[in-house]
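Excluded from the complex is one protein chain; the other protein chains are retained at their positions.
Now for chain A:
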Amino acid sequence: MQILKLKETVAFMKYRKFAVVFSALLMAASIFSLVTNKLNFGLDFTGGTLIEVGFEQAADLNEIRGIMSANGFDDAVVQLYGSSRDVVIRLATRADVKAEMLGNQVLEYLQAGTGQNIDMRRIEFVGASVGDELAEQGGLAMLTALICILVYVAFRFEWRFALGSVIALFHDVLLTLGLFSFLQLEFDLTVLAAILAVIGYSLNDTIVVSDRIRENFVKIRVGSPEDIINTSLTQTLARTFITSITTLLVLAALFFKGGALIHGFATALLMGVFVGTYSSVYVASSIALALGISKEDLIPEVIEKEGADQEQMMP
């Protein structure tokens, strides 16, 4: 079976000006959203207390809010989580209560207030300083990953490809973050992990394309760099699609079956895979082309034997 039956080379690069505008617009929108809406940072980064409880019957959120404010927690955010019987209560860090005792206290209040048997599902408490540290570490991790990858790709390929693929990665990460900011989805540690996985995935795609471009520059003797890039993209298109499909299939499984805890993770990866597929075709290759990639840059240098030029001088 074949999904794509391409007889002719698709002129991908012809549309690269549109792609540049499209990407630039999306990136600008993401930055705008990140600046105005900011990211909805989860407990991992903000610090505070989160309590997830399971009720025997469908939970009455207003009743729970009432119990919370009756006990002096007016700022408690009470939400359903996953099902109608699961409730998540978020509390900000407070000066007057020992934060690490808060979770157990809230459980007691709810137990007494509702008269129901409450199942403690999860209590998370993160101190403010830890949250800052995690945010710092997370940013550092992303930066380190990008730099290491830049170095590896520059070493294995060529600096134009390296720059192209790192910009593509930056593009993917920015758009994924932009989506999280725009939809105000919670950004926690698992989402951060997903974004690093997006870096890995998107790069995978870009490398496959770059690899083929390099191969074709050596193999195909005629044609402009643009033609060669078009040919390479066409040749790898089937693979790009199929891998995206299989990855999207498993992500769909995670999204629908993985439970509420994995939801953010799956969302980030779904977005990342979409953007990553697009960026490996348009962003990385267009940048390499714009930077003036040519045949000479990619044909391996012939290392001359020592003394090879001296032979000619001999009679």
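The rule is simple: a residue touches a chain if its C-beta (ideal position, glycine included) is under 8 Å from a C-beta of that chain, and two chains touch if they have at least 3 such contacts; residues count from 1.
To be clear about the criterion, contacts and distances are computed from a predicted model.
One subunit of the complex is not drawn; among "AIM24 family protein", "Protein translocase subunit SecD", "Probable sugar-binding periplasmic protein" or "ABC transporter permease", its UniProt record names it "Protein translocase subunit SecD". Although one chain is not drawn, the whole complex shows that of A:K17, A:K38 or A:R239 it is A:R239 that touches it. In the complete complex, the hidden chain is touched by one of A:L251, A:V275 or A:A288, namely A:L251. When the whole complex is considered, the residue among A:A29, A:L163 or A:I262 that touches the unshown chain is A:I262.
Contact with the omitted chain, checked across A:T9, A:N40, A:T93 or A:Q111, is made by A:T93.
Against the chain not displayed here, chain A makes contact via residues 1-3, 52, 54, 93-95, 100-101, 103-104, 119-130, 132, 137-138, 140-141, 144-145, 148-149, 152-153, 156, 189-190, 192-193, 196-197, 199-201, 203-204, 207-208, 211-212, 215, 235-236, 238-239, 242-243, 245-254, 256-259, 261-262, 265-266, 269.
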